[in-house]
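A single protein chain has been removed from this complex, and every other one stays in its place.
Moving on to chain A:
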Amino acid sequence: MTAAEAAIRTTGLTKEFGRQKAVDGLDLEVPRGAIFGFLGPNGSGKTTTIRMILGLASATRGDIALLGEPMPSALRSVLPRVGALVEGPAFYPFLSGAANLRRLDAADPPSSSRTRSARVTAALDRVGLRHAAGKKVTAYSLGMKQRLGIANALLAPRDLLVLDEPTNGLDPQGTREVRTLIRSLAEEGTTVFVSSHLLTEIEQLCTHVAVMSAGRLVAQGTLDELREVGRSEVRVETPDTAEAVEVLGRLGLVPVAGASGVTAELDGKLLPERVTAALVEAGVRVRGIAVEHQTLEERFVALTGEGFDVAG
């Protein structure tokens, strides 16, 4: 993939605070059109990375290309095409929701004041806040502020959205709405970069995933790729457990007999169909066979956890 194709590309991106490396040699590649999930435990360097990508903080080393242009030198021409929600929404509490959006829109040099009111109304509509447009933000709930933060990212047509924890503070209904909104934006051609520690959310939403741990990127790829590198398990339902254990043992697996069948961890090379064939050949009565991939959560813990948690 060339740099022009990537919505975000970092090479060797490093941020040091004194001796501590908050971000260490990050090579991130977000393809255009993707819904990209950026995962990592708290303190793993996600927000610092986002701050550097958006030009809020400078990198100690490394390069950033945002929509094909170098950051932070091309900041003025790139950022109007990027909508962002960074580390929670922030607004002037003494201004109304609409007035806050007008203020932040006025700060965007290419935005036209003639279309401002219309765009503010459209953005508020899109996040379901139109009824609260005239209310002061100090009277907003956390979820409403979060919606207003997303509305701010949608004030103009964007090529890229960077959303840091977009569903933070939202009720289940709001979470669903935000998910639907992100999908519809992606369908319109916007690349969406979502950071989160809510794995189920990423699993339901994203096409691509990157996982950070202690400042380093530990995995990156499509959701399926990431799942497949993880462990998977074959579960055979059979009354002939003893025979099944023997067959699986011959295939080089380490089977565990249970009450209604046998389970064994699959290594990457052995295909499930070979297991089925071997079982049938040996006359084992197979009532059911299933291959279960590790959930993203298990994979996540394996990638970011310590010692014995790391996948073998």
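Convention: a residue touches a chain if its C-beta (ideal position, glycine included) is under 8 Å from a C-beta of that chain, and two chains touch if they have at least 3 such contacts; residues count from 1.
The definition used in the following text is that contacts and distances are computed from a predicted model.
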Absent chain [UniProt protein name; select from "Probable glycine dehydrogenase (decarboxylating) subunit 1", "NHL repeat-containing protein", "LLM class flavin-dependent oxidoreductase" or "ABC transporter permease"]: "ABC transporter permease"
Full-complex contact with the absent chain, from A:112, A:200 or A:260: A:112
Among A:58, A:117, A:141 or A:260, residue touching the chain not depicted: A:58
Options A:10, A:44 or A:152, residue touching the unrepresented chain: A:152
Option touching the unshown chain, where A:61, A:103 or A:176 are the choices: A:103
Contacts of chain A with the absent chain, listed as residue ranges: 51, 54-58, 75-77, 79-82, 84, 86-95, 99, 102-113, 152, 156-159, 188-190
